[in-house]
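The complex appears here minus one protein chain, its other protein chains still in place.
Per-chain residue numbering starts at 1, and chain names A, B and C are given in the order in which the chains are listed.
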Amino acid sequence: MISEKKPGKISRYGMSVDIDKCTGCGACMIACAVENNVPPAQEGATDLTGLTWMRVFKVDNGQEYPAKQSVYFPMMCQHCGLETPCYLVCPQQAVDVDPATGIVGQIPGRCLGCRYCMAACPYHARYFNWWDPKWPAGMEKTLNPNVAPRMRGVVEKCNFCHGRWHAAVQRAAEAGLKEIQPGDYVPACVEACPAGAIQFGDLNDPSSAPSKAAKDPQSFRLLVKLGTEPKVYYHSRREWARRIGDPSQAPDGKETSHG
Amino acid sequence: MNFSGKVPILLGVLASLCAGWIGFPRVIYKSRPQPVEFSHPIHARKAGMLCVDCHAPREDGTYAGVPPLSQCAGCHTANLGPTAAEKNFIAEYVKTRREPQWAVYARQPESVWFSHTSHIRIAKLPCERCHGDQASSDQPRPYQEDRISGYSRDIWGYKGANHSRRVGASKDEFMVVPGMKMDDCIDCHRQEGLEHSCLDCHK
Amino acid sequence: MDNMDRRFIPAGVSRCSTRNFLLWLAPWAALLAFGLYAAALCLIKGLNQTHMNNRFAFGLWIFLDLTVIALGAGAFFTGFLLYILKLKELRAVINSAVVIGLMCYGGAMAVLAVDVGQPLRSWFTFWYPNVHSMLAEVTFCISCYLTVLLIEYVPIVLKNRKLREIPSFLVFEHELHKLVYVFAGVGTFLSFFHQGSLGGLYGVLRGRPFAFREELGIWPSTFFLFILSAAAVGPCFVLLTTWLVQTITGKRLVKPQVLQSLGRISGLLLAAYVFLKTVDTFVWLNRTTPRSGFLPAQYYAWKPFGIWILFAEMALFLAPMVILLLPKLRARTGWLVSAAVMACCGVAVNRFVLTIQTLALPTLSFDRFLHYVPSWQETGSFLAVVAAGVLVYSISFRYFVLFPEERELRTGPPAAPQTEPALAGR
Partner (left out) sequence: MQNTRRNLLKFIGGAAAGAVFTPVPWRLITDTALWSENWPGIPRPLRGEVTARYTNCSLCPAGCAVRARCVGGQPVSLAGVAGHPLSRGGLCAFGVAGHHLPYHPARLTQGRVEAAAGALSKAVANCNVEGSRKQLAANLDASKAALMAACNPGESVAVLDLRPGRTASWTYRRAMGAVHNGLYLTAGGPFSGAAANPLAEKARKSWLAGESACPTEAQALAQQRGTDAFVCEPTRGSDRHHDGVSSGPGGVASGGVAVDLTKPRTVLSLGAPVLDGWGTPGNVLAARANFRLIQAEALESRTASLADLWLRIRPGSGSTLALGLAALLDAHIAQAVTVADAAAATGLTEQQIKDLAAELTSHGPALVLPGYDCPEAWALNQLTGAWGETVVARQEAPVPEHWKNCAPVTDLAAVPDGAIRTLIIDESAPGDYVPWNAIRRKLVADNPVVITFGWTPDGYGRHSLFVLPTAVYPETLEDIPAAIDSPAAVFRMAVPLVAAPPGVVNPADFVARAVGIDASNALRERADAIRKAGHGVLFSSADGTSRPAAQVPPDDFWKALLEGACWMDTEGRRSAPPAIDMTGPEARPSEDARLPLVAVLAETALATVPPSPLMTKLHQESNLRLGRSRAALHPETARSCGSAEGGRAVLETSLGRCEILVVVDSSVPPGVVQVAAAPEAIDICGAFARCRVAFL
């Protein structure tokens, strides 16, 4: 379906998360749900049947007080750049990897809800609409027109706030530009984080925050040895935290292998 | 097996062919007239207006769509013409300040991201490219909606079926409006080599 | 009424009274109704009726689908042996095998239709297929093969005594019969292929090291293991059902050596399977797993899925293999049947491990191990399939010739219909 002619500018959008800064306040999760028209939990939903494109996990070093230490892991779709598992398994092309942005997107209208992609995702970053979406009366007025509400029975996930990318492209067009400026496109969680722990940018642009993070020896990616080249980099000064995120990390903080 | 044995079968085939090709396309759509007998040519020619005078992109890049009553009322404070349509419009809407419930032929599904700005500013497409020569459509054709999917016939229906009456054309002489189905978008994007991903146009 | 019914029953065989037959059907029909209600709930209210969740994206349904389809493999494999490899004695069970296959595949498809969140869109797979996706492969093959099975089922139906009276049907049936080799061939290919795809379904999951297998050619090793295990267990299931029908009805339907040769074939295949499975397991634990940054120990660290489950699986293949390969044991019905049962359980465990255990295991080190218990709606929906299967088989057995040898064998030890009238003679 992709045409021969490649897009003018190839970006590889990615994120870097400094888990030492994260206070686990949850602003990112709420901002994400607000931006992407994710409905509140239905009666009977649990942390296993809910819709949290962005989810913050609390993780500790397994020690007891006073040795106990904890970090918070903001988890979203890691937008695998190689052999993207969900993209490969979807039977009817409802998952798409945009060559222009590297964003892994879900097309709700095409999805038949077989959930094979959820079984394939190593990060459990995909969520299924077990219920019909419902908002309290009147609250649907606050929905974001740049994102289509999903229907029951389809899978959804983080797409780096793709609606904001569309809007940025349109603003650029209004100014007569073909390409968007780096600052114009920022996902909701990045904007919302009061601690500035999450940063976003183009991994093809060496000056962007994620590109810098990628070079930092204290940066790591989750389950990198699976070889799916995730585009979200985490960073921590604490070695135990790095090991929890990526057991294949050597003590010096270098990844032993890229799968 | 004699021939007469096959007759009922053939009858059956014939029956369903007729029903399927002639009857069905009429049944599947429900059609309703536009609230106001609006004439583009009068505004375009007589009043010398351009498309963007009424259908303008906003500063934020979003598209304003069909103008609100206030904009029409700007000129149509009182009857500007002798026509019944004019009288009706003034009496029904302007006086009572009631927004006409226009049905938008080209309204895309919620899952579609379409930016007029990008297509006008960057691709430099004329309105006619997709909307057809509305400037000469004398009379709004009825809005047809698919009974099951609920989509307008222009974006989801049989191609070449989107007709508007030309100025002074006889009842059955029509001009064709290009379709606005996904395939139509893809055709053009493919020609331009701008078809990269579903996410280009889907949200 | 009873006479009307009688006219449909094949000549030269005895069947129980209509009343008894209906009595037998009644409970199954009730079960079917209940199951359909459960399925309707899932379709109307959505999948929140099940106990699946975002982590357990697949549950009871997928596990049983995989098992049932493996068991249904008897249909294609018997066909393959009979029509392609010309093992004539299998003609005795081929019809029965076809009906079993139809039940299994039909049931699997029906359950899948409930399992997806948007059944109205399931045909998209045919229109916009993703060539990389094993699931697309599966969908294509299964639906094609189901059609083949239906076509193979038609002649069995048309051979019915009453229906033969219609000349055109007779002609049609005759024409169809000429093509039976073609269908057998096509069916075999499709079936081999999709059994494989089903294996690939999990083998390709790079993100789930427990299920991931390295590729041989374009398919992961599970692709081939699934073909082999299905081929090995299919005959066992045919054997088992035949034996069941014989005991329930108290009739002799096939010659003992037919069942034994089924056993022998399955024994040989099991041997091959056990060997390859062992090799695969070693490669997987010592090469594939470390490469993806995991330790084999992690897989079996979680109760209740200890390492025992791996050995149990192997044992359930080894034991029947030995039994079925030893002519002495094979000759004894008791051994034969119990071996068949074990083999069927073995394949069930294998599919269970690949589906349920894979999903239960965490991948992220700060994630947790999950438990899952199906809801009554899930169980109910599946029972509907079982019930439907029994109904179809019972009716086919009563009115169509599933066991051609039954007529000659009637002269053998007399069946005792009157002893168990309700069951006798279906």
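The working rule: a residue touches a chain if its C-beta (ideal position, glycine included) is under 8 Å from a C-beta of that chain, and two chains touch if they have at least 3 such contacts.
No experiment lies behind these values; they were computed from the predicted model shown.
Here is the thing to keep in mind: the chain we left out touches A, B, C in the whole complex. When the missing chain is restored to the complex, the residue among B:S39, B:S111, B:Q134 or B:S197 that touches it is B:S111. Contact with the omitted chain, checked across B:V7, B:C75, B:A91 or B:A123, is made by B:V7. The chain that is not drawn here is touched, among residues B:R58, B:K87 or B:R129, by B:R58.
Summarising the interface, chain C meets the missing chain with residues 118, 120-121, 123-124.
Touching the omitted chain from chain B are residues 4-17, 19-21, 24-25, 28, 58, 60, 62, 64-65, 109-111, 146, 148-151, 156. In the full complex, chain A touches the hidden chain at residues 21, 23-27, 29-31, 33-35, 37-38, 40-41, 45-47, 50-52, 55-56, 58, 60, 65-66, 68-70, 109, 132-145, 147, 149-151, 167, 188, 191-192, 194-196.
Definition applied: only the chains that are shown with their structure count from here on.
Taken as a graph of touching chains, this assembly forms an open line, each chain in contact only with its neighbours along the path.
Using the average of C-alpha coordinates as each chain's centre, B ends up farthest from chain C. Here the spacing of chain A and chain B, counted between their Cα centres, is 39 Å.
Between the CA-based centres of chain B and chain C the separation comes to 53 Å, rounded to the whole angstrom.
Annotation for chain A: residues 93, 110 touch two or more other chains.
Not a single residue in chain C touches at least two other chains.
Within the complex, the chain A residues that touch chain B are 1-7, 93, 96-101, 103, 105, 107-110, 146-149, 159, 162-163, 166-167, 169-171, 173-174, 176, 178.
By the touch criterion given at the top, residues 57, 59-62, 109-111, 113, 115, 117-118, 121-122, 189-190, 193-200, 202-203 of chain B touch chain A in their complex.
On chain A, the positions that touch chain C within their shared complex are 42, 44, 46, 48-50, 57, 59, 73, 83, 85, 87-94, 110-116, 118-124, 126-132, 151-155, 222-228, 244-248, 259.
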